[in-house]
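A short write-up of the structure that comes next.
The other protein chains are all here in position, but one chain of the complex has been omitted.
Right after this comes chain A.
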Amino acid sequence: MNCIIIDDEATARTILAQLCSNVPSLNILEEFPNAIQAIKYLNQNEVDLIFLDIHMPDFTGFDFIETIKNPPKIILTTSDSQFAIEAFEYDCIVDYLVKPIALPRFEKAIKKAESVTSVLTQAPENDKVETISGNDLYVNIDRRLIKIDIPSIYLIEAKGDYIHVKTEDKNYTVHSTLKKIEEKLPKDLFLKVHRSYVINVQKIIDIEDNSVLIKKDVIPVSRSNRPELMKRLNLL
C-alpha cells in the first residue's frame, strides 16, 4: 500500500516511518508536517493509506478529512483516546492508534487496513455501493456489507457525499453517489426523477404536477425527467 504520513511533530513522523519499514507491504511516498501540504499533494497523487495526526495547529486531522474528496483509508495517530468515538463516524478511518505506538499494535492496524482493501477491490468500479447478487444489493456501512432487497427500495435520496436508501423496512445512509447506485439498480424498476432522487416506479402512489408521492414522501420531478416518467406509466 502506498502511504503518506501527516504529523506536525518530526519525532512522530520518524517513529511512524520506522514502524512502516517493518511492514514490507507498506511504501511511504511522502511525509508532511501539516495537512495543507498533504492536500496539495493529494490533488495530484493517489495514495492507499494515510497516517494522520489529529492534533495539528490551524488545520486538524478532522478538518483534513472533511476537506478531501473521496479520502483513502486513514489510520489516525494521536496522544488522546478521547476522539475514538468521533473518529469512527468517518467511513474512511480504519483504525485509531494512541501514541506511543508499539509495533504489534501498528501491525494489527495495517492488517485491518489491508482487509478493507480486499473488500473494496472486489468491486473496483465502486466506492461503497458494492455488488448485486440476484435481487440483492450490498452496501458498505461501518465496514459491514449489509444486504438490501432491491425491490423493497422505494426511494434513494442524495445528500452531499451520502445517499439515503429507503426501503419498506428500514432506511440506510451510505457513503456513495446517486450515479453509482443507479448503475447497480434494474433500469425497468428505478428512475431518476430529479438530480437528488431515484425512485422505484412500482411504488408510486400518485403524481401531481411536478411531484410524485411515494409512500409518505413527496418527491419533486424535474422538467427534464418528467417525459421519461410519463413514458413508464401505464396510462389509461
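Keep in mind that, in the parts below, contacts are C-beta pairs under 8 Å (C-beta built on N, C-alpha and C of every residue); 3 or more make two chains touch, one makes a residue touch a chain; residues count from 1.
Going forward, contacts and distances are computed from a predicted model.
Of the candidates "Cytochrome c-type biogenesis protein CcmF", "Amino acid ABC transporter substrate-binding protein", "Acyl carrier protein" or "Hpt domain-containing protein", the chain left out of this view carries the UniProt protein name "Hpt domain-containing protein".
When the whole complex is considered, the residue among A:K99, A:K112, A:K180 or A:R226 that touches the unshown chain is A:K99. Panel shows chain A; residues 8-12, 14-15, 18-19, 22, 55, 57, 79-80, 99-100, 102-103 of it touch the chain omitted from the view.
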